[in-house]
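One chain of protein is taken out of this complex; the other chains stay put.
So that you can tell them apart, the chains are marked A and B in the order they are listed, and the count of residues begins at 1 in each.
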Amino acid sequence: MDGYWYKEVEQGRRFVLKISPGEPLQERLLEFARSVDLKHAVVVSAVGSIQDLRFRGIKAGAKLPITPPRMHLHDVAGPLELLALTGNILPDEGGALDCHLHVMAARSSGDVLGGHLFDARVFATCEVVLSELAAEGLERHRSRTGGVNTVFIEEG
Amino acid sequence: MRIARRAQAGTMQSSDLMVAVEPAEALSVEIESTVKKQFEHLIRAVAERVLAAHGVTAGRVRITDRGALDYAIQARLETALARAAEA
Partner (left out) sequence: MGHLHRGEEPDGVAPPPPAASALRRSLLYVPGNMPSMLQNIPIFAADAVIIDLEDAVPLGEKDAARRLVRRFLETYRERRQEVLVRINALDTPWGRDDLAAVLPALPDGIRLPKADTPEIVERLDTLLTEHEEALGVEIGRFRILPSIESALGVINCIDVAATSARILGLAFGAEDYTASMEIERTKTGEELFNARSRVVWAAKAAGVQAIDSIFSDVKDMEAFRREVELVKGLGYTGKSLVNPRQIEVCHDVFAPKAAEIEYALQVVDAIRRAREMGTGVISLGGKMVDAPVVKRALRVLRTAHAHGLVAAAPDEAVLHG
């Protein structure tokens, strides 16, 4: 590798998606992406409020791969303000869509918490802006060493 | 493992033992014990088992036993060997 593992991509379609109260955030995102054949997308923004947030942190001193005993799982009933959802949607090795999202949310006190999102349910509302990445050879593969799915970039 | 220098481990307290090792051409185990008669052969058996397990084929091993049990003999000899190995 001469240093960078990258791919230049064009911007494709853009979507504004409203997820209704009570619905699972990540699950609905994936369902929507499948419905509009959105294979590669980046979350531009997400705002609203969420409840039953489940996310994880990585324990101090943990070594790769990140297996469950090395994760610190958080379940927060909330509701919380959804401050940000960062990440992307890519196909996995089998072609099915895979969502990798990190979340930031705030308690009423203003304390912010966040990490690797497992899922959350929408509380009052959730408005997500997605931007399609027109690119082939961009997938997320199961990584043995990292213990988590990681992006795989086919060069050229 | 090779005995590269003089080293020792253990204490003279009761139920313990002192182990001193140093480089030598051949492998020898000398035992000095308060319970020498009955247990010398058992002490030697443990020492030889540990020396074999660590592949020690040369060196002078002197054990001054104060009524130590097998686990203590094994532990002190292993510590002396580790201290005597190459840095």
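Quick notes on this structure:
FYI, a contact is a pair of C-beta atoms (placed from the backbone, for glycine too) under 8 Å apart; a residue touches a chain by one contact, two chains touch by 3 or more.
Please read these numbers as outputs of a predicted model, since none were measured by experiment.
The chain that is not displayed touches the following shown chains in the complete assembly: A, B. Within the complete assembly, residues 59-63, 67, 69-70, 72 of subunit A touch the chain that is not shown. Counting the whole complex, the residues of subunit B in touch with the unshown chain are 9-11, 13-16, 39, 42, 45-46, 68-72, 74-76, 78-79, 82-83.
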